[in-house]
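The complex appears here without one of its protein chains, the remainder shown in place.
Let's turn to chain A:
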Amino acid sequence: MTDTFLSIRQVHKAFGTTVVVQEFNLDVRQGEFVSFLGPSGCGKTTMLRIVAGFEEPSSGSVFIGGKDVTRLKPNQRNIGMVFQAYALFPNMTVAQNIGFGLKVAGMPKAQMQARVGEMLELIKLQEFGGRYPYQLSGGQQQRVALARAMAGKPQVLLLDEPLSALDAKVRVSLREEIRAIQKELGITTIFVTHDQEEALSMSDRIVVMYNGRAEQVGTPFEIYNKPATRFVAGFVGTLNVLEGKVADAEQGIVRIGAEDVATGRALTGRRAGEPISLALRPEAISLGPKDGRASTAHGIIREVSFLGSVIRVRVALGDDVVSLDTFNNPATPPPVAGEKASISFSPEDVHLLDQ
């Protein structure tokens, strides 16, 4: 990568004997929006705090703008940070909160006021400069926190689950707002979340973390459609897993229950009879035959849930149950539980999962 701006090199972090982050490598481009996505306790916050300087890595280093900042104190790194708990200074007004970093940096008063005004406009809270944090809603407080973090034009913006304390509606509108502001200012951003929808909708790239490791780094499209590991496949989106045995490795045939299913690729390195797991997204499976979806399997419909525009059907194939989505069609009644059914899918959409 040519224009790497933030670089995390072989970072390893242990608290006592508990390893929390290991072998972490990441290059972030100037202006890029990268999310850390993963389950609770996987080390997202710890990795973010290492970038911020609140924790020192046990080994490895962090570079910002080509400079090694691993041993720099947080107040020397020129970063902006937004916390889940807002963390506005209760004794200061909105304007004073936003201007805090500028004042610390010794900016002249007139210039500071202008900058605070700009930031208030950016977060659409022009009228609120004189209010105190307790007079604001959660969403407004978080916008002020965002403005405060960005007022000093930091090199990197770090957000630790900034939306998770907000209710669902505010969360969606604020994530769009954050992304728009981030793009407008072109600020390099790391966003921590355990919400896959947030990560998929906002990010240029996602780092899926598990047990302190970066399991996969990729665009939302890659993460969702080409999960590199079983964990990523299972964690991001709904995934149907079919357990089978290799029937013919060369031809790519897998036996699931009593049926042979084509995976469309040679299963190199596998032997016949070896157990193997196939994974399929619900949207990659059709009920009944469909053009372009050459592989088929047969089963019994277990459950039909009407979700409005889509109908989710659960079909039992031997011991496994797969979910698939069909669009609601007012002209034809939905399938009925208990009926026999066939499913079809394209061999290319099948992921092979490591055991």
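Rule of thumb we're sticking to: a contact is a pair of C-beta atoms (placed from the backbone, for glycine too) under 8 Å apart; a residue touches a chain by one contact, two chains touch by 3 or more; residues count from 1.
The definition used in the following text is that contacts and distances are computed from a predicted model.
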Inset, instruction - Consult the UniProt record of the chain that does not appear here and report its protein name from "L-serine dehydratase", "ABC transporter permease", "FAD-dependent oxidoreductase" or "Carbon-monoxide dehydrogenase medium subunit". - result: "ABC transporter permease"
Inset, instruction - Can you work out which residue in A:Val21, A:Ala149 or A:Ile223 touches the chain that's missing from view? - result: A:Ala149
Legend entry - Sole contact to the chain not displayed, among A:Thr4, A:Ser61 or A:Gln84: A:Gln84
Legend entry - Option from A:Phe100, A:Phe128, A:Phe191 or A:Phe345 whose C-beta touches the chain left out: A:Phe100
Legend entry - Residues from chain A at the interface with the omitted partner, ascending: 52-54, 73-81, 83-91, 100-101, 104-105, 132-134, 136, 138, 141, 145, 148-149, 152, 158, 164-166
